[in-house]
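Input: a single structure, listed below in structure tokens.
Yeah, one chain of the complex is gone here, protein chain that is, but the others are all in their spots.
Chains here go by letter, A and B, matching the order in which they are written, and residues are numbered from 1 within each.
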Amino acid sequence: MSATASSADGANQNADPLLKIDGLKTWYPVRGGVLQRVRRWVRAVDGVDLEICRGQTLALVGESGCGKTTVGRSVLKLEQPRQGRILFEGTDILSLSRRAMRRYRRSIQIVFQDPNASLDPRMTVRDAVAEGLNAFRIGRTAADRTRRVGELMEMVRLDPDHMWRYPHEFSGGQKQRICIARALAVEPELLICDESVSALDVSIQAQILNLLRALQTELGLTYLFITHDLGVVGNIADQVAVMYLGQIVETGTIAQIFDAPQHPYTQALLASVPRVELDLGPPAARAIGDAPDPSDPPPGCRFHPRCPKVFEPCAVSEPNMVDISGRPCRCFLYDPAHASR
Amino acid sequence: MSWIGNLVAVALVLGALLLWRRARRSRLWREALTALRRRRPIALTVVGVFVLIALMDTVAWTGGGGAEGVAASKPRSVLDRIFSPETFREKSYSAPFARTEFIGGAALTFPRRHPLGTDLLGDDVLYKTLKGVKVALLIGGLTCLVLIPLALLFGVSSGYFGGRIDDVVFFVMSTLASIPNLLLLIALIMALGKGTLQVCFALGITGWVGLSRITRAETLKLRELEYVQAARALGVSNLKILSQHILPNLAHLVIITFALLFTGLVLSETILSYLGIGLDGSWGRMIDQARNELSRDPIIWWNIAAASTALFVLVLCVNLIADALRDILDPRTLNERK
Partner (left out) sequence: MSAPLLTVEDLTVSFPAGRDGNARAPVVDGISLDVSPGEVLALVGESGCGKSMTALAILRLIAKPGRIEPGSRIVFDDRDILALKVTRMRALRGAGIAMIFQEPMSSLNPVRTVGNQVTEAIRLHERVSAAAARDRATQMFKRVGIPDPAGRLAAYPHQLSGGLRQRVMIAMMLVVQPRLLIADEPTTALDVTVQAQILALLRELKDELGMAILLITHDFGVVNELADRVAVMYAGRIAERGTRSEVLGRPMHPYTQGLLRSIPRLSHRGEALAEIEGVVPSLGSWPTGCRFATRCPKVFEPCDGTVPESVVLSASHHAACHEIAQRRRTAGTPSK
């Protein structure tokens, strides 16, 4: 049962989604012993289904260790998934050879979390932004490419004259803009933002979010926005998918998730977000304890040791995705097969 | 053959100039060089003088005045021509600026003209010390020419590609590191012969493990950094990533290790000389030959003093430069110098 993230009014703008992830599993081996044999597997992504339609923003939300970053990296084939399909415009990119994949690399780009580590300290900004142009031979001469870099810098609201400077001469927010310019240089269709605003101060974060929103309208981009910050999700996303310990537990539109969350984890997440408004009621049921080690998940439902609504089947078997009022939720509470409350 | 020596000198100078020009194109390197010039002017000058002396000893040609017979057909360097060692000599020991011989007291051929005295065979000690400069620089430089590419090849490939390559390289590294260095060196030199090239080669083959470990560790770290990941996401080939991202960010490590290796190598050659397998004309040889002189009464000190002082000065200056470079080139201090 795949989770469809279509537009809010229910009608798909395109017949096919731009990106469709089907049963993705990416596991990391944990080696040990004298012969470095594989002892266990960290099931970072354990059966994830997602869809994003063109022009939409899907937020992939979860806390540390839930595997959302791994999903992003798997889409870019920076990690090697062990199972599943990633369909970009209908083609399964996981089955492509390295050479065939190159063409798709233009269409999917990424902006990382840490602006300091995202830029080579020994390269000028111009060379960093032009890296993609060089790799795909966009622009006939170096001067062409320099001009294009200037255009890109203006697009992200930086002064093009600064392109000859080095990264350490810029602030965090400016560095992040440079990273966005670098990603946009190859004219991608899908941009993966992996915690792209998490390392920034609140006022800078607002600037970057506004910029990303403006660029989406201007260039018709599609975003996969990976974050743990629900406030950011509310601001920039159309659709939300909530992840816990390698699995999607719930998906829906912003209104659905924020106003009528179904999964206890989603509810706990929303209840735990510190709000800035003064007129707060008592907090809803929150999660207990800390997230378990992803290499040793609890038996049964992965959330059950922390769930305020745990009951009998939770510790025994893993729940599947159940469709409730048109959207999926991975919880026994809504599974008619189990005696619900 | 003199023309090989001259060719090497020209090649080295050209190589240095090319590197210089490449560095000047990048503002980072320009600033680093300026900072270095500001912090260690004396050490840089001294090392510069040493390099000049070595060059003076490299550029050589046959013919010209000043020597007769057999000596005239051998190529003589600039240094040789200045000092004319065949004629500018005494019979045996003499103290610095002395007028008479050390043993016996007979008058010298060139009284008061030997600033550092003469040795057992009557050769001018200053001349021998200056000849030793080229040998020392050769030991350090030529060996590193073998050592650094080897270390980078193994270290970077095992760090970047991991897996089987890493296992193999690690095995080789560990094996090599387990064999006592000195024994391996002696065995290699016995097998290859005692020439300069052979000794440098042997030193290079046995010495790359340390730098290799460092570059491997650094490459492992660099490989996970986001800008390398971004390059992979942009479809940049592995070779380009290695040459444009990994190697330039290893450059500071290599430069600093080079400076430290250099001094280590010069000092190990001294030890090799003690074992009789050092290079001809090196300071180590001088020190080795001077062993017995210290036990005499009165002491003959100028031979060993000259060689040791020259060694000390060179090693000290290179170490000072390396220290300064470590601060200047450290990527973390890039931010602080803003």
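In this section, a residue touches a chain if its C-beta (ideal position, glycine included) is under 8 Å from a C-beta of that chain, and two chains touch if they have at least 3 such contacts.
Everything numeric in this text was worked out from a predicted model, so none of it was measured.
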Statement: In the full complex, the chain left out is in contact with A
Task: Can you work out which residue in A:Gly47, A:Gly173, A:Pro188 or A:Gly252 touches the chain that's missing from view?
output: A:Gly173
Residue touching the undisplayed chain, where the options are A:Asp16, A:Asp92, A:Asp144 or A:Asp290: A:Asp290
Residue touching the undisplayed chain, where the options are A:Val129, A:Val232 or A:Leu333: A:Val232
On chain A, residues whose C-beta touches the chain left out of the figure: 63-64, 171, 173-174, 201-207, 209-210, 213, 228-232, 234-236, 254-255, 258, 268-278, 280, 283, 286-291, 293, 306
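Throughout what follows, only the chains that are shown with their structure count from here on.
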- prompt: Between chain A and chain B, what is the separation of their C-alpha centroids in Å?
  reply: 53
Message: Using the touch definition from the top, list the residues of chain A that touch chain B in their complex.
response: 73, 76, 78, 101-102, 105-106, 108-110, 112-114, 117-124, 128, 131-132, 135-136, 164, 166, 168-169, 179, 182-183, 186
Statement: Residue set of chain B touching chain A in the complex reads 26-28, 225-227, 229-236, 240, 244-245, 248-249, 251, 331, 334-335, 338
